[in-house]
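What follows is a single structure, and I will ask about it in a moment.
Yeah, one chain of the complex is gone here, protein chain that is, but the others are all in their spots.
Read from first to last, the chains carry the letters A and B; within each, the first residue is number 1.
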Amino acid sequence: MSGTAAVLADILKYTIVAATPLLFASIGGLFSELAGMLNIALEGLMGIGAFFGMAAAGLTGNVFIGMLAAIGSAVAGSLLMGTVTIKFKANLFITGLAINLLAGGITAVLSQWWYHTKAVVAFTLPPPVPAFPAALSQIPFVGPVLFSHSVLTVSAWLWAIVAAFIIKNSRHGIRIQATGMNAQAVSSLGYSPDRARMAALVWSGVGSGLGGFALGVSVSAFVPNIVSGRGWIALVAIYLGRKKPLWIAASCLLFALSESLSNYIQGFSSIPPLLVLALPYAVTLVSLIASGNKR
Amino acid sequence: MPAERELHSPARVMLAVGVSIALSAVVLALFSKDLGSALEQFFLEPFSNRYFLGNYLADAVPLMIAGLGVLIAFRSKNFNLGGEGQLYASALAAGVLALRLPAGTAPFAVWFLAALTGVLTGAAIGALSGLLKAVRHVSEMISSFLVSAIVINVSDFFITGPLQDPASNFQTTRQLAPKFLLPRILAPSKLDISIGLALVLIVAFMIVDKRTKIGFELKICGENEEFARYCGIPVAAYQIAAMAISGGMYGLAGALLVIGPQGRVMRGFSSGLGWSAISVALLAQGSGAGIVPAALFIAFLGTGSDHIMIGSGIPSEIVSILQAVAMFFITARSLPRIWKKRGQS
Partner (left out) sequence: MQPMTAVRMREISKRYLPSGVLANDGAELEVEQGSIHAIVGENGAGKTTLMKVLAGLELPDSGDIEINGEPTHISSPAHARALGIGMVHQHFLMFDELSAAENIFFGLEPVQKPRLLRLLGIIDSSGLNEKAKSLANEYGFSIDPSAPVGALSISTRQQVEILRQLAREMRILILDEPTSVLTEQETEALFEKLAEIRHMGRTILLVTHKIDEVMQIADKVTVMREGKTIGTYSVASTSANELASIIMGGVPSEEIQIHKEHAIKGASVMRIEGLCTHRHHRGGVGLSEIAFDVHAGEVLGICALSSNGLDELEDVLAGFLVPSAGRCAFGGLHFDVRKVHEYRRFLKEGKISYLPSDRMRRAAALSLPVRDNFIALSRRNYFSRGWIRSTLARRATQEAIHAFDISAQPEQMTAELSGGNIQKLAIARLFSKEQPELFILCEPTWGLDIRSTEQVHSRIREVQNAGSAVLLLSSDVDEILTLSDRVMVLYRGKQVLTRENSGYLNRALIGEYLLGTRSA
């Protein structure tokens, strides 16, 4: 394989890896978006999931338990947000902001308490389980790009497919969609919009928790500010994908490609790395502007 | 449907303040070896001597200015979530300008030009989000956050690259000449005359708010957009202006930190100030005069958290938790039903 092809394969492979947390979180956020709630707390919920997921995985040495802890902690955060917003009639954006602040605080405080550092906490995890037989990953180019991934990465795509199916084909999904379209009509037919909203927030907790956990697993550590804006990028992916799971996945790939490229450029070019780090945000901002319109 | 108990604004503020103080006390009780002295440190030390008091007040100054900016954006129903980047980039722009000015420049001119640079930089960044909202209907929350993220990276690059102080081990710009720094009051503390400017701005806002046409029209835009259009007020222009002012105030706060307590721009300069300013504006509940106590309270939580850290090894990020809890209570409009039932029985 020529050098260029190898580089390209590398960039594409990392694109799929980088898309994993975005896809988990944005599909989770899609549920609350469909229920009519712009969930700006994805960022914080991802941070919570990353920290507790990694902590549990590190403690037990079991990635699956870590995953459950990530989901559980992020769902707890989204339930807190939902309770304050729906039951106490609080402003959704302010509670979202508070969750983001809370996430930063709790992870730093607990990191200091449990690991005696606010900096990087490295964990030794069992090696990732490959999702495909080794033979497939030997296929030139396609092998490393598509078939070298772990079960966790592949499950992000399964998650997106299952979520899309639930949204479109289940009573539950229809209830959530209907709440976002016309909450008054939902209650006039005798169903509770608030219950649908709460359920939608739980889904976004699940997605963000998994997304945060995937971030932690990818570096085998908990790093302060590990999410660094990915929750917001996931939010923009929902907009850019016009709330359609397939297009959201495509948007996540686009943002992940810009992240992958920025990683590559950092290593191999004279452009200063810190400027390159801004690339994913810039791509996200431009696509946000492009997807906005005159209503 | 039974009407739930509505919480009114003073009650919400009292609850928010009370609960976050109580929570800090609980944290102290859990983690300190000597609760009595820890409580004393937490609650009284900021007032115990000139030095601590001055530093405490100095911490409140940028919160007052930036918090006032957030409040003005709230007036027109805009959420500016780009404060971190606006403050950082403006501080850098102001710092660079002050470093480039000839050594013979009159200090007053330096202060003025640096502050102006900060205001303009922040205002330009803020206005961008306002413009995107008015023209493309892009959520100002998301766009201001993303712009801020970009701006932070670019600023990081300048500080660690072309503007790095070669003589320093830290990632920072060079230090400003001491004579270019704002005169201190309550020396040796960090407090300088910018506290005067902060108070003047707050009073000016209160006057503009109460006495001028601009303040009047901004208020109407925020209260009822349809009524504002009926009155012939250019709603979109006020949206953009409010975001620009909000960014400009963050910028001013950043510039004053550079020509004041900090004297240079280090990497990670804004360190959460952008978010804390939002807490200040929320606590002030829309009142200009409320900014002062709100900023003093949030600064107090910050100072208190530093003391918790020293006394117990709990990191100062505990302040984020305290602020988040305060936010939950400020924004809750009604008590949960369980609470109400208990109140009735």
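Keep this in mind: a residue touches a chain if its C-beta (ideal position, glycine included) is under 8 Å from a C-beta of that chain, and two chains touch if they have at least 3 such contacts.
Predicted model, so just to flag it, every value in this text is computed and none were measured.
In the full complex, the chain left out of view touches A, B.
Screening B:50, B:77, B:137 or B:211 against the full complex identifies B:211 as the residue touching the chain left out. Listed residues B:49, B:168, B:224 or B:271: the one in touch with the omitted chain is B:224. Checked against the full complex, the one of A:20, A:177 or A:258 touching the unshown chain is A:177.
Although one chain is not displayed, chain A still touches it through residues 166, 169-172, 174-175, 177-178, 181-182, 184-186, 188-191. Residues of chain B in contact with the chain left out of this view: 210-214, 216-217, 219-220, 223-224, 226-227, 229-232.
The rule is short, and it goes like this: only the chains that are shown with their structure count from here on.
Here the spacing of chain A and chain B, counted between their Cα centres, is 29 Å. Taken in their complex, chain B has these residues touching chain A: 4, 79, 81, 132, 135-139, 141-143, 145-147, 149-150, 153-154, 156-157, 160-161, 275, 278, 282, 313-315, 317-325, 327-328, 330-337. By the touch criterion given at the top, residues 38, 40, 83-84, 87-91, 93-95, 97-102, 104-106, 108-109, 111-113, 118, 228-229, 232, 235-236, 239, 272, 274-275, 277-278, 281-282, 284-285, 288-289, 292-295 of chain A touch chain B in their complex.
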